[in-house]
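Accompanying notes for the structure given below.
Every protein chain of the complex appears in place save one, which is left out.
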Amino acid sequence: MTHVADRYDELLSLIHALASGDLAFRLRVPKAGEPGVHDDLEAVFLGLNMLAEELEATTVRRDAYQTALDELQRTQAQLVQSAKLAALGELAAGVGHEMNQPLQVICNHIEELPHLVEERDHEEILRSADEMQDAVGRASEVIRQLRTFARDAVRSEREHIDVGAMVHDSLVLFREDLRVRGIEVILDLADDLPPIHGNPIEVQQVITNLVLNARDAVTGRENATITLRTSVEPGAVLIDIQDTGPGVLPELRKQIFNPFFTSKSEENGTGLGLTISEQIMRRHGGTLTLRNNEPPGAHFTLRFPAEAP
Amino acid sequence: MPMPLSLKESFQWPFSLCADILISALHDEAAAAANIDAQEKIRDEIGVRKTRAVIDMRRVRAISREAREYYANERTASIQRATALLVGSKLTKVIANFFMGLNKPVSPTRMFTNPDEALAWLATFPDE
Partner (left out) sequence: MKLLFVDDEAPIRRIVQRGLGRSGHEVILAADGEEAWEQFCAAPHSFDIVFTDIRMPRLDGVSFLRRLRAAGHEVPCVLITGHLPKEQWTEEPGDVLAFLEKPFRITRMLEIIEQIAESA
């Protein structure tokens, strides 16, 4: 009577095959009743085959999940990239607006210069020179702001950040745009704000994101106003960005920080701005919160831990 | 419905089952589907909503994974009220255990070596 013990070699070959990744290996199951084959033998051999089959199926499934996961991660990376490009587009538009005005002034004054010289209108020539000087100053300011964005955000080190100055700077690239949209900006910046420790590009990104959201919320409305306020609490520095827009519906308050949630149309919002902003705040040991709509409009608060003195 | 006394008679009984179909060289998904088709026909002929089935698998040699999954899927569950698996050898017990343990059929399923006990258990499920 052949028992399992007589067929250890075959068992071992199955085990070796599975271990080496050959999950398709199967034993030949002898039939009980074949000359001297014990009941146990066929049961054990079949059982092992069935286990191998399960193992194979599980592995296939796992591989499929892994592929799907890789795909998802790739897509996610693409979407983040796309969000960055969208932000870049906004930036480019902002720069375009800002540069138009100074260039126009300079251009026209230069056109005029020959005439002024011929007319010997010295007073006017000097005045033109002043205005061109101012225009160049404005243009330089815009360029300076651009340099901040040109720095490599990932490799950037953490440093002391003057929050008030940063809030101020965030607006430089959008001043024209906001003005043309008829949006009033109220700055309520505290004196003697302690510096915070952080990645200036990321912090800039968060503030800019909130300002742009506020801008989009109030554009076209009566009394379009964005208020930026800095304040200090024990151990924390706060930036409040408030707008007179429609605010956030109560049922959506939790969802707005979710990836891909957006109330803007396809071209305008990728829905990643708040998600990324919240992540950045967390990395800085701070928080991004939406306060209640009192008075009506969205009111976001950025809370940074203050530097230890 | 009157209760039959022997397994032989059970094949004429409302709740099947056609053991012959089960025995194929490789019991694959197609065979499983065919079996469930047969059960569905019998169910319709008799006019019950669901069968209480004795599956005589004493001569089954092997069953594919796909077939096992089919027997545990929603379609099967929608036809079978309860299933008694009739086994004999250790091999058939291994197969039945794999089915019940890994595939977790939705409708009540139990293993029996004695056909009368199988029928008695099935009778505890009310007519539907």
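The first chain written gets the first letter, and so on, giving A and B; residue counts start at 1 in each chain.
In this text, a residue touches a chain if its C-beta (ideal position, glycine included) is under 8 Å from a C-beta of that chain, and two chains touch if they have at least 3 such contacts.
Small disclaimer: the values here were computed from a predicted structure and weren't measured.
Remark: the absent chain touches shown chains A in the intact complex. Of the listed residues A:S13, A:Q66 or A:Q104, the one in contact with the hidden chain in the full complex is A:Q104.
The residue touching the chain not shown here, chosen from A:E10, A:E112 or A:D216, is A:E112. Even with one chain removed from view, chain A keeps its contact list with that chain: residues 93, 96-97, 100-101, 103-105, 107-109, 111-112, 115, 131, 180-182.
Here is the rule we use: only the chains that are shown with their structure count from here on.
Residues 61-62, 64-65, 89-91, 93-95, 98, 102 of chain B are the ones touching chain A in the complex. Remark: chain A residues 29, 31-32, 39-40, 42-43, 46-47, 49-50, 53-54, 57 touch chain B in the complex.
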